[in-house]
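Of the protein chains in this complex, one is absent; all others appear in place.
Let's look at chain A:
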Amino acid sequence: MLQHSYTHTAMSPSVPLQEMIRAIRSARTQCEERGVIQRECAAIRAQFRQADNGGRSHNLAKLLYVHMLGYPAHFGQMECVRMIASSRYSEKRVGYLGAMMLLDEKQDASLLITNSIKNDLSHSNQYVQSLALCTLACMGSAEMCRDLAPEIDRLLRASNSYIKKKAALCAVHIVRKVHELGELFAPAARSLLSEKNHGVLHGAVVLITELCERSSESLERFRKTVPDLVQIMKGLVISGYSPEHDVAGISDPFLQVRLLRLLRILGRNNETASDAMNDLLAQVATNTDSTKTVGNAVLYETVLTVLDIKSESGLRVLAVNILGRFLLNNDRNIRYIAMTSLQKIVGTDHNAVQRHRGTIVDCLKDQDASVKRRALDLSLALVSASNIRSMMKELLLFLSSCPPELRSQAANGIFTAAERYAPSKRWHIDTILHVLITAGGDVRDETVPNLIQLITNTSELHCYTVHKLYRALLSDISQQSLVQVACWCIGEYGDLLLRGDCQEVEPMQVCEDDVLDALETVLQSHMSSTATRGFALTATMKLSTRITDNVDRIRSIVSIYGSCIDLELQQRAVEYNALFKKYDHMRAAVLERMPVIERNSSGLINGDPTGEPVKEVQPSKVKTEVSLPLPQAADQTCDLLDLLSSSEQQPQSPPAAGSSILTQPLGTDCSAGRDLLDLLGGLEPTPPPTAVTVYEKDGVTLTIVCEKQSDSAMTVTLTGFNSSDCDVSSFTLQAAVPKSVQLHMKAPSGDSLPAGGAAKVTQVVLLNNPNKVNLKMRIRVSYSCRGSTVQETVQVDSFPGL
């Protein structure tokens, strides 16, 4: 590794630091730089091994530079130790610096300097003492701290101010390492508060802050110092110009900030302490010059303190007003921190923040992305019933021009706000449509079913909604959520669209071909996702009952997709084909208008454990009581659908993953579906078996379907279903029959019923009734739900289908 370095021109061993830096900088590649550094390190190593020479500190300085660049420099550790023990100040200085940079308490070498530190702490030269203090504060281990704590305490009491201030900070480190030693320093810290030197005061305040944060007894004890602290602070605020501490017209702003922070800790949750500081805080808030950043730093700390302690309401309003003023400041840093602070208090001081709503909303247009983000959060938090209309205008404006990373947050926030405070249904629908058109790609997946639910429930606006959606669809089919909702609505309310008479939108003559064209465009577009095309296909199918002339066109569209590569679409197309051919008598009933959907809970997506975009509205959110949209006349269809899905799902619904065949509307895979239909086809002369609900409680239902196999044998299929919103587990069934009947229960498909009807449990029971006695069956259902067990017994006296 070092071999090739010999071919370079030999450099003198103790090259000064500047030379080395220049050599490193002139290296053109990483490799070259590494070579230079390796050479240097080798030279430095050689130097270290030699006896004492004048260039030691120099070499160590070079090593530190190399270390800063990220190269290993651990071989310098021992040299640091040696140099710390040297008597020359310059060497000690570099040695300590090296120790702070190269050593930490985990290294063995750090133990070796303990003694040096101990000696140097009582050195006659204060600068040497300060070096030792600094190093101890930087990397002192717990043992070192314990060992040297009394020494630090001594220095806190009896030394000059230069040492006192450093000792105070060293004490902070000791307390962090060894919590119990806080007790030791408390009295000294207390007495330091009467010092005049600002550096010492600063150190004392920092030390007291640390002690109070560590233990509540210290906190109690130091609460008594509040009057003293208030005095000191007052002195700083009202005192005239002091050249020593002045920074842009404020007297020692750093100390002021520190004092305010300590007062905050002491006043938190304590009435008396908070009262004692009220006047002072008001004084600081009003007297501090806010034209420069330093003044604002102090004001900021004051505001934080006021809002955190138990201050009186007038003071709080003053604080919030300061924040409001910050929002108008030209300096964007100040605007940013004002936003952050307002964010923290919008929950507790809502009314006060509301007063600055206008400014906050203006900040939505700020250039800075972080300010924009804060403004968005705050605006959403400030939306209320009284300002919803104006706020929404601003928010929608923001949405159209906001940076992409904030879009989904904005869209979702708008939805939540609209849901909570919508002044009218039409406004709500308009708002959602607007968001979908502007940012449809960034909304959450539940938006589509939620919106569909909202539309269905607003029957008076069906005509208006479908017109608007149709127009939106014509102009842009790239936003998937919008297209899905539009397709669904056109499918459902196509007849309203074609009728063309809606007062609230401008009249537009829509003919059947136009509508079918639009849907076909969606179907064929490469921009449409599979889910969207599913929506479009289903909508096309639904239109077959709502339009009169172009049913053939629909038939042909549907049959084309019967050979589509996508499995989902192919399956649907095949099912719809079947509806056209064999089950044409049922078509009208199956495709009738949807009922009003009741909302169980928002965001429930049925049958989709992977959380993919909802392919179709899930009517299983409907309580089991709601009947299917079927005319009473078509009993057969009722039965058919009951048989196929005890969950009242529309035939268009996608298959729920992992459910058994009986629960699949028209079958999970084509063959099974077709078989089922064929089975039903074969049974046509006799009425198909019905499913009877024998037990229902809190959303958990049990249905039975009976099938006669032979003269005396029959199979009873028990299906458990859970449409409530809490999971059911350990679902078990037990059955009992009269003595002469033979019972054989097969293994159940499972024992858990997830919420929302995502899966079912089926169990087949074989019965043999040779004596043809009156068949009765007692079924015991037991399961646990919400942590409690439920056990019920039901008696089934009549078995339909027998």
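For the reader, a short list of remarks on this structure follows.
Everything below uses one rule, namely that a contact is a pair of C-beta atoms (placed from the backbone, for glycine too) under 8 Å apart; a residue touches a chain by one contact, two chains touch by 3 or more; residues count from 1.
Please note the rule applied: contacts and distances are computed from a predicted model.
One subunit of the complex is not drawn; among "AP complex subunit sigma", "GATA amidotransferase", "CCT-beta" or "Ribosome biogenesis protein BOP1", its UniProt record names it "AP complex subunit sigma". For the chain left out of this panel, the touching residue among A:27, A:42 or A:61 is A:61.
Of the listed positions A:39, A:202 or A:428, the one in contact with the omitted chain in the full complex is A:202. Considering A:208, A:297, A:496 or A:591, the position touching the chain not shown turns out to be A:297 (whole complex). Although one chain is not displayed, chain A still touches it through residues 17-18, 21, 61, 64-65, 68-70, 72, 89-90, 93-94, 97, 104, 127, 130, 134, 137-138, 162, 165-166, 169-170, 172-173, 198-199, 202-203, 206, 244-245, 247, 252-255, 257-258, 261, 293-294, 296-297, 300-301, 304, 332-337, 367-371.
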